[in-house]
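Worksheet: the structure to be examined is printed underneath.
Just one protein chain is left out here, and the rest sit where they should.
Should a chain be cited, it is by its letter among A and B, assigned in written order, with residues numbered from 1 in that chain.
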Amino acid sequence: MAQPLLEVKDLKVHFETEDGIVQAVDGISYSVGRGHALGIVGESGSGKSVSSMTVMGLTRSSNARISGSIMFDGKDLLAAGEDEMRAVRGGEIAMIFQDPLSSLHPFYKIGDQLVEAHRSHNDVSKARARDRAIEMLGLVGIPDPRKRIDGYPHEFSGGMRQRVMIAMALINDPKLLIADEPTTALDVTVQAQILELIQKLQHELDTAVVMITHDLGVVAEVAEEIAVMYAGRIVEYGSSDTIFSAPEHPYTWGLLKSIPRLDTPRDQELVPIFGRPPSLINKPSGCSFHPRCPYVREAHKKVDPVLEPSGSADTVHKVACLLPSETRRSLWAALRAGETPEAAIEEVPIPEKTLSPSAEGQTGGEVPGP
Amino acid sequence: MSATAGEPLVEVRDLEMHFPIRSGLLSRQVGAVRAVDGVTFDVLRGETLGIVGESGCGKSTTARLITRLLDPTGGSINWEGRDIAGLGRKELKPLRREMQMIFQDPYSSLNPRKTVGTIIGEPFVIHGVETDERKRKGLVQDLMEQVGLNPEHYNRLPHQFSGGQRQRIGVARAIALKPKLIVADEPVSALDVSIQAQILNLLKDLQRDLGLTVIFIAHDLSVVRHTCDRVAVMYLGKIVELASSEELYAHPRHPYTGALLSAVPVPDPRLARNKNRQVLGGDVPSPANPPSACRFHTRCPKFVAGTCDVDYPELSPKDGGNVAACHFPLTDEEIARRVPTAAA
Partner (left out) sequence: MASYIARRLLWTILLLLVITAVTFLIFYVLPTADPAAQRAGRDPSPDLINAIRHQLGLDKSLPAQYWDYTKQLFLHFDFGESFINNTSVKSLIFDRLPNTIFLVVGAAIIWFVSGVTIGIVSATRRGSFWDRMLMGGALIAISAPVYWMGLVALYLFSNDIGVWHIFPGAGAYQDAHSFPQKCWTMVMPWCVLAAAFAAIYARLLRSNLLETMSEDYIRTARAKGLPERRVILRHGVRSAITPVITVLGLDIGILMGGAILTETVFNIDGVGRLSYDAIQRGDLATIQGTTIVLAFFVAIMSLVVDILYAFLDPRVRY
């Protein structure tokens, strides 16, 4: 198998603040192959944005403690100096953000902003850069690019602005595009246009894509593999099909059961996840999800689960959960059939003492009692 | 047509809201932004009516017109048989007890300097319902429990609560005087996914317990399908389709509704891969200068020149019970092809 384009290993990003140490990203590992699409799903405080900003080197500050490794095309980005990172940023790795209106400078024409993006990585004349900008605007579907290149951001609609951002991101032919909630602020029909555009460009230009979002629908459309993040960790990782049809983490189940969808019966009840996202300064002991997990056992409050292979048919499928796999699969089968977690618990016995294999390894076979 | 056959609580007829555009030396009106341009519908007692549409369609403006936070420039709003469109502030005050709004942004819709107890207790004070402070506190704490907040947090300030909790505070304030109508303007859009379901369930429970009628404004079609009995789809200030939830999602008749449903990303990769999606091109035209006749004709895949841009299509019943404003509504075959989530 070819060497992945981006390989993140055990990345930790902690911020020292007055209130304590914010463990924004707490040991995550993932990889993205050339031309492939990875989806990172999570809610606010999951660490999804911070991890990608760290790949770009945008979280380096005096109070940030970053450890682990980020290998991009053979280069270790964490060890790279600021000048090297600046060459990578916008050149080999590009990023687009959520709100295209506030992400473009309101006082400069979009053409000037595009030209600036191109010339800071390529030694070309202004005229040549301008031609390239017009070319990119055409590529992303802006009508009449020769005229509109001299427009200001506020003269474009939301969808058009996001296309401009995409054009600016891809103007230097990056190998990787990181899209952080690119369609959250857009209308649904515009969202569809933008997602279609990103996918088209991914295939035409062979750009790898990391799509960060909280919207499970979006990630189902775009991603081949998905990482589900919670409280700074990846709690489940797998192919898109696996995550949606055979997930094995209670948080993933919770997400899937709590969202209203168009393809399930209308009267199916929404099952919310109890409680609130945790504080990143004082994370819960043991498994960070345990205060909100309907299937929690005493042992889960003391042992911290590790992301490990689930043993299912999907070779890349990994889960960080202390429940034994047979228990997980039975629970999901019940939930999928339309039962609530309470009903599922009645049906499926959850062992008090047995844990998943690696957890047993952690505790040396001795499971802490209640 | 709908399952909940109650009598109308609110009857909206030809409602209009035109914001003037002024220019020139004497600030003369040169045009208008036709935010709401002739909207007619009923809100039946006890139902949840959803109003969906994208930005600029006029749904939020319609919500504010019904609750009379804005003065309409045309049309009538009949509340229990009485036209409230032209009423002044004084006459509206008693009505405000009966209709309340829940807003989108839990971070900016609560006064950061007032305690939760004061915020929820304000309706009692404003309408002179309970002047005794101790009794009021009791009522407020009951409300807090009802919406899932800890009554002991009576003296806390908004910033000490999370987004979901703040939205609960907004809900408590809205139901304080047991209104008949709640207008919820995008109540869950600003919340995390795992919290949205909590608030949606809360609203459903409260509606059942208090016998509320709810107008639910949203852009998220999945949420609307789940929570609403009937749905109105708006585009550029007009209603283009009105149907029960079942009917609308199973067989949308207006091409715009079809495009909206087709565009919604579904959390099922297999469905996503096999989708023959209808991606609507172009942008929404300006509400200051809407297209002639059918507003949607500039982007409609079924556009027929000479008809759609000349004859305005009035809302009329179509196949299956939907009421739509279209000369060439979607056929079952087109729906099956383009809207993967429509029932077979």
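The working rule: a contact is a pair of C-beta atoms (placed from the backbone, for glycine too) under 8 Å apart; a residue touches a chain by one contact, two chains touch by 3 or more.
Since we're looking at a predicted model, the values are computed, not measured.
In the complete assembly, the contact with the undisplayed chain comes from A:117, out of A:77, A:117, A:140 or A:220. Touch with the chain that is not drawn comes from one residue among A:11, A:24, A:41 or A:88, which is A:88.
When the full complex is taken into account, the listed residue touching the unshown chain is A:102, out of A:102, A:268 or A:315. Note that of A:40, A:56 or A:212, the residue touching the chain absent from this view is A:56. On the side of chain A, touch with the chain left out of the figure occurs at residues 56, 58, 86-91, 94-95, 97, 99, 102-108, 116-117, 120-121, 152, 154, 165, 168.
Operating definition for what follows: only the chains that are shown with their structure count from here on.
Centroid to centroid, with C-alpha atoms defining each point, chain A and chain B lie 31 Å apart.
On chain B, the positions that touch chain A within their shared complex are 54-55, 162, 164, 192-198, 200-201, 219-223, 225-227, 245-246, 249, 259-272, 277, 279-281, 283-284, 340-341. Of all residues in chain A, those touching chain B in their complex are 43-44, 157-160, 187-193, 195-196, 214-221, 240-241, 244, 254-256, 258-263, 266, 269-273, 276-277.
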